[in-house]
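Here the complex is missing one protein chain, while the rest keep their positions.
Right after this comes chain A.
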């Protein structure tokens, strides 16, 4: 109870096969398995880390990208603190679908102020040589859709994965600080869940 630990829920969304599960596994267990099966529904792992002096427990939710798993994954969007929209740089369609993923998230997560919600965009599979999406295209999209941070990652080589998650945490913390200033101090803060208090079903 000496240092305050917050539980932050971040969710990975994007087309099937872009590497969401691999990104999560690389970040949490530092392993890469090229033969992962499709994720069915949702999965999640926790990771403790320290960002700018804040102790946080990151709860990373990995989701199924395939359309047929849609009804299984959407109930779990709620309560997310940050959304990592993921595409694969060797698959143009997955890049074109980013807008749909954003819309789906905002709808099912019931985000009150979509323009302020922290999204982070990941272009995965940087290790693949045949790119279909250029870095410029991706950055352009991010700028036009809300000035989101963009990272090119490779779960296979562990490139930029940790950096991207740290950035996600920073965005959330920055959001919170901003709202802290706006809200009178005697209100109860519901947004963040102190880890010690969350017994099991928070």
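As a convention for this text, a residue touches a chain if its C-beta (ideal position, glycine included) is under 8 Å from a C-beta of that chain, and two chains touch if they have at least 3 such contacts; residues count from 1.
One rule holds for everything that comes next: contacts and distances are computed from a predicted model.
Peer 1: Could you tell me which of "Sorting and assembly machinery component like", "Replication factor C subunit 5", "Putative Hermansky-Pudlak syndrome 4 protein" or "Ribosomal RNA-processing protein 41" is the UniProt name of the chain missing from the displayed complex?
Peer 2: "Putative Hermansky-Pudlak syndrome 4 protein"
Peer 1: Tell me which of A:76, A:148 or A:165 is the one touching the absent chain.
Peer 2: Checking each option in A:76, A:148 or A:165, the one touching the absent chain turns out to be A:76.
Peer 1: Using the touch definition from the top, which of A:13, A:42 or A:84 touches the missing chain?
Peer 2: Candidates A:13, A:42 or A:84; residue touching the omitted chain: A:42.
Peer 1: Considering the entire assembly, which residues of chain A contact the chain that has been omitted?
Peer 2: 16-17, 21, 24-25, 28-29, 31, 33, 35-45, 62, 66, 68-69, 71-72, 75-76, 200-201
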